[in-house]
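My questions will all concern the structure given below.
The other protein chains are all here in position, but one chain of the complex has been omitted.
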Amino acid sequence: MADQISPAHADLWVRGFAAAINDADDHLTDLDRRSGDGDFGTNMVTGLRRALAALPEHPDSPGAPFQALSDTFLSHSGGTSGPLFGMWFRDFAKAGHGTPALTLAGVAEAADRGWATVTRLGSAKVGDRTMVDAIAPAAESLGRSTAEGLSLEEGLRAAAEAAEAGAQGTSELLGRKGRTSYVGDAALGAPDPGAVAIGLFFRAAHASVTDGADGTR
Amino acid sequence: MADQISPAHADLWVRGFAAAINDADDHLTDLDRRSGDGDFGTNMVTGLRRALAALPEHPDSPGAPFQALSDTFLSHSGGTSGPLFGMWFRDFAKAGHGTPALTLAGVAEAADRGWATVTRLGSAKVGDRTMVDAIAPAAESLGRSTAEGLSLEEGLRAAAEAAEAGAQGTSELLGRKGRTSYVGDAALGAPDPGAVAIGLFFRAAHASVTDGADGTR
Amino acid sequence: MRRQFVNDPEDVVPEALEGFAAAWPRHVRWNREPSYVLRAEPASDKVAVLSGGGSGHEPLHVGFVGRGMLDAAVPGAVFASPTAMQIRAASLAADTGRGVLHVVKNYTGDVLNFRIAGELLSDEGVRSDIVLVDDDLATDTDDPDGPGRRGTAAVVAVEKVCGAAAERGADLSELVELGRRVVSGSRTLSVALAAGAHPGQSRPSFELPDDRIEFGVGIHGERARERRAFGPRRALVPDMAAPLLRDLDLGRGDRLAVIVNGLGATHDLELYGLFGEVKALLEDVGISVARSLVGSYVTSLDMAGCSVTLVRADDEFLDLWDAPVSTPALTW
Partner (left out) sequence: MRRQFVNDPEDVVPEALEGFAAAWPRHVRWNREPSYVLRAEPASDKVAVLSGGGSGHEPLHVGFVGRGMLDAAVPGAVFASPTAMQIRAASLAADTGRGVLHVVKNYTGDVLNFRIAGELLSDEGVRSDIVLVDDDLATDTDDPDGPGRRGTAAVVAVEKVCGAAAERGADLSELVELGRRVVSGSRTLSVALAAGAHPGQSRPSFELPDDRIEFGVGIHGERARERRAFGPRRALVPDMAAPLLRDLDLGRGDRLAVIVNGLGATHDLELYGLFGEVKALLEDVGISVARSLVGSYVTSLDMAGCSVTLVRADDEFLDLWDAPVSTPALTW
């Protein structure tokens, strides 16, 4: 089990995330149809397809795959989530630049920064029924895991679980930001698609260090 | 019976013409409906109403009433006939300017000039089913009457009869100029409204020297 | 139903002219009765260039009054010629003693009233002459006694170029010759997707089925001789440009000014796309687009449609085209 995220791990993480979103396409679109305008799945899938094509063959740092992801989203993705995800990925790119591998503390810092970025730009707080409801618990969990000295694998597993729980929790929330604020309680009972996607992001992180234990593919 | 057309006679002529057109309004409009777009009567009535309001109180020459007529038509009347009548009246104004009274020869010359003007501007020849089919015989009749030394009353009567006969003759003509050229033989059987109006113009001339024998009113 | 921002339909034109003059006080002033528009600062010692015609084609002609283009514009009622007296009065007001050039689009009423105005002016000792603009290829017939080709968007090129030449001191006969030369090298075709509606009238002047376009339409709401299939723009462009090229006998090495004009309700996004395709088509056959004008310059109320005008451009033309112009609708 790797204890740091090498460039190859980061590559696996990004590809795994793309595959997971691809599998969940219809489900995500359906969730956005319930709470927004139904374009979330398609937007994400299109953005990620482009991003995969732009991934570096031999990433020279764990930041490189995230940089490609960020650049494609900021270059091509519309809607509200596209640019927010672009900036979210960017904080992971920054954390991974100029270092041979990311520690759990590095991931925790990236998530913290990302949370701050998304909040600064979208001004959604926890409880507003947005991706922040998954980002916040994941970031907090990563911070705790780092402080408690957990292993990379343990820390990422906990983060994924926290994000997924946060996403599930949005089912009971009334939207206060973005399009979902227009639909009122019609969205209750189903989770926010952006938050679900964040869950998939951390689940892919965990999988990248367990499935691709040696960081190769 | 007057042997010259004084300013007061000219005033009577113009007013008599206006009254005749007013009485024939519906008929003229109907004729234009059969051979054009149905606005002829209204255009003439509107133009003449304005002209009456612009007639000089005390015309200082027999040209003055025609000048007012011409100016109003050239200033305000649309369509094809408005400007052509404006120029037609203008040649009568020119003939009557700077002279205390118009002789039959003067009227003949005005009609000749007017014919040339209308032809130059509208390029309609005799037989094209336009006002020219009434203008031409009236002008020719006036020329003959002058040469033969007929009295003013006789010459104007002959001119009116020639114009009316010319107008009636247009019933059998196919239109070759203006809108009536678009309707083909649908206009056959009814005379051209512009030609009918020219008949009324010369009939009013004759009436002005018989009814208003002393040139007063 | 088609609706507009108007009060009484018959007041549409004078109310608009009043607002127009108020919006451009440094460029123009409006004489209400008889109605005509003059430069705010009249030129001196040059041939006056004047144009006019029915309203409903704005910015034509009033929008082109100003330094380097028109000295006066004479607007009639919607789609109706101004009267001869209006034209006469405007010409007298604009004349500096060197004569007045009348730029006239070829329509019976306009021609008649401008000819009459010319005779009135001549009686008053004011020289004037007419450049008759007849660029609309859709109305080209062989009948020498017929009304001939209508006048449409090429009039903008004639006004621009004659305006510039007049500013440089050309005399009336030179301007007439120049204007006629530009006209003889100009052809236009126009197409409509939907007719415009007269102010206050709820129905457009004709109805088109969804799969048809009016090909060779005029700018007064009259229908075209022909309806064709509606299709993508790239199929339409050769249908419009090829007959123009043929009629002007254009080929490799020739230079053009191209006017892609919106007829009232056509969006810039469409017009610029059209222009790009016209330009590519021309350059493909070795013709160079030396200058261009893309926008709604000669409208037909709120008609959805466009026209493409090709104008032969020699060095003199280009030089005059580039000369400075400062009017409400055209400035460089």
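First chain written, first letter: the chains are A, B and C, and each begins at residue 1.
Note that contacts are C-beta pairs under 8 Å (C-beta built on N, C-alpha and C of every residue); 3 or more make two chains touch, one makes a residue touch a chain.
Here the structure is a predicted model, which means the values were calculated and not measured.
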As a test of the contact rule: which chains in view would the missing one touch? A, C
The listed residue (A:36, A:86 or A:199) that touches the chain absent from the view is A:86
Which of C:17, C:103 or C:245 touches the chain that is not shown? C:17
At which residues does chain C meet the chain that is not included here? 1, 3-8, 12-13, 15-20, 22-23, 55-56, 58-59, 63, 78, 193-194, 199, 202, 210, 230, 232-234, 236, 260, 264-277, 279, 289, 292-294, 296, 299, 301-302, 304, 306, 326, 331-332
Chain A residues that touch the omitted chain in the full complex: 71, 74-80, 82-84, 86-87, 117, 121-122, 178
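Definition applied: only the chains that are shown with their structure count from here on.
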Sort the chain contact graph into one of these: line, ring, star, complete or other. other
Which two chains have the most C-beta pairs in contact? B-C
Euclidean distance of C-alpha centroids - chain A vs chain C, Å: 59
Identify all positions of chain C at which a residue touches two or more other chains, and write them in rising order. none
